[in-house]
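A single protein chain has been removed from this complex, and every other one stays in its place.
By letter and in written order, the chains are A and B; residue numbering begins at 1 in each of them.
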Amino acid sequence: MFSAFDFDVIQRALPYLWQGMTTTLWLTLLAMVGGIVLGTLLALMRLSSIKIISVPAGIYVNLLRATPLILVIFWFYFLVPIAVKHISGDSYAQGIGPFYSALIAFTLFEAAYYCEIIRAGIQSVPAGQVNAGYALGLTYQQTTRLVVLPQAFRNMVPILLTQGIILFQDTSLVYVVGLTDFMGAASKVAQRDGRLVEMYLFAALIYFILCFLASYVVRRLQLRITPPR
Amino acid sequence: MDFGFLTQPAFSGGGTYLDWVISGVKWTLLVSLCAWVIAFTIGSVLGVMRTTRVAWLYGPATAYVELFRNIPLLVHMFIWYFVVPEIVPNTLGTWMKQGMPMPEFWSAVLALGFYTASRVAEQVRSGIQSIPRGQTHAALATGLTMPQVYRHLLLPMGYRIVIPPLTSEFLTIFKNSSVALTIGVLELTAQARTISEYTFRTFEIFTLATVVYVLITMAVVVVMQLLERRVQVPGYIGTGK
Partner (left out) sequence: MKRFSTLMMSLVAAAALLTAPVHAQELTGTLKKIKDTGVVKVGHRDASVPFSYLDDQQKPIGYGMDICAKIVDRIKAELKMPNLKVEFVPVTSQTRIPVLMGGNIDMECGSTTNSVERQKQVAFAPTYFVTGTKIIVKKSSGIKGYDDLKGKTVVFTQGTTNERAMKAYNDEKKLGINFIPAKDHAESFLAVDTGRAVAFPMDDILLYGLKAGARNPNDFEVIGEFLSDDPYAIMLRKDDPAFKKLVDDTVSALYKSGEINKLYTKWFESPIPPKGINLNFPMSDGLKAAIKNPNDTGVGACGRMKC
């Protein structure tokens, strides 16, 4: 059926694919930043000794970690604008567009995963450091901000970046809501021109190269920043 | 929220919408469990291969792990479903598309299985490598051969160590099975979406689907904890006992 491979189709589609790739990269970058910020907050909440703070954070994290990403994307894409309309009582639903609803979904979803990474990172900071902070007269907030988090993040950078690579791969799932990321662009061209084999193999190749290089960089970084013991 | 619509007769096929949900759960479990068999078997072999110092063993295993984990699952699905039948010999390709029963199901199982295998392999490798090297040296010193060291020391200990990370991979496979909807497997997420289309009960049906996924997660966690307790080596793995 596919009498001959036609790799020209890729060349013709390059500008469109690049456009898709910028969407993928923005989505990855913004969701990663948002996820880390929110994840840090959640981690601090989970580590709190006050039940009213730690329990809801725990429920949130466990709920999202038990739910498939695609389902979370559907939740946000279809339901959030309608829910917002009901709550605010506006005369119209204020849709936020496929990109931003995907961004929110990814941020909230990734936050649950980042939370667990960051929590482990915080717990890896020796308790003596905290006590030393208090002994110096620092408050809880100061100790957290100046003593615990900097050390925790230093240890966690490689894992956080690895999670970022996973996130980069996961963004391909926005395909299900028709957002044109790199994969969405590739599959649109594939279907329009009937060139599934070429386009999907090309997409696989690009993802492979980018993720492989990124993991290599992360490994190098890991060797460099591991504190000498 | 009103779940009454679940017992209403569905648009097509004779059953109720609840039957659609049950069928969705069935396919989610089938895809996940079949894929797990592949992932666990191949992942174990690859993981062990990566711990050896034999180039023709760890070389290919490393290449496999790098290749499979650096490509998104969605792309794996598309390649198994759309690309493979077109690049294999014509008769086989035609059979894969027309003769083979449930092509979308088997494509999903293979894609998810081979993809997860690369992740399992990494867990198994790090489990085995976390065993202090002194133990291997001691075993070799007692006159065991390297295969015997694997058989009696590294594998039994390594697998006990990797039970928690493998549990998390096992959980992930259930969640990842939802990606199979992109190639037409009517698993739980796909059924939830279809039902929302037919009944407009989006909120209720998505809630139900989420609850089912949470229940699956809880069930897996309980089973794996039982397993962990059963195979525990007393006084070795720090479980606080």
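FYI, a residue touches a chain if its C-beta (ideal position, glycine included) is under 8 Å from a C-beta of that chain, and two chains touch if they have at least 3 such contacts.
Keep in mind that this is a model prediction, so the values were computed, not measured.
Contact between chain A and the unshown chain involves residues 1, 16, 19, 77-82, 85, 91-98, 101, 177-180, 188, 191-192, 194, 196. Within the complete assembly, residues 11-14, 82, 85-86, 94, 97-98, 103-104, 182, 184, 186, 190, 193-194, 197, 200, 202 of chain B touch the chain that is not shown.
Quick note on the criterion: only the chains that are shown with their structure count from here on.
Residues 66-67, 69-75, 78-79, 82-83, 86-87, 171, 174-179, 181-182, 189, 192-193, 196, 202-203, 206, 209-210, 213-214, 216-218 of chain B are the ones that touch chain A when the two sit in their complex. Here chain A touches chain B in the complex through residues 1-2, 63, 65-71, 74-75, 78-79, 169-170, 172-173, 175-176, 183, 187, 190, 196-197, 200-201, 203-204, 207-208, 211-212, 215, going by the rule given at the top.
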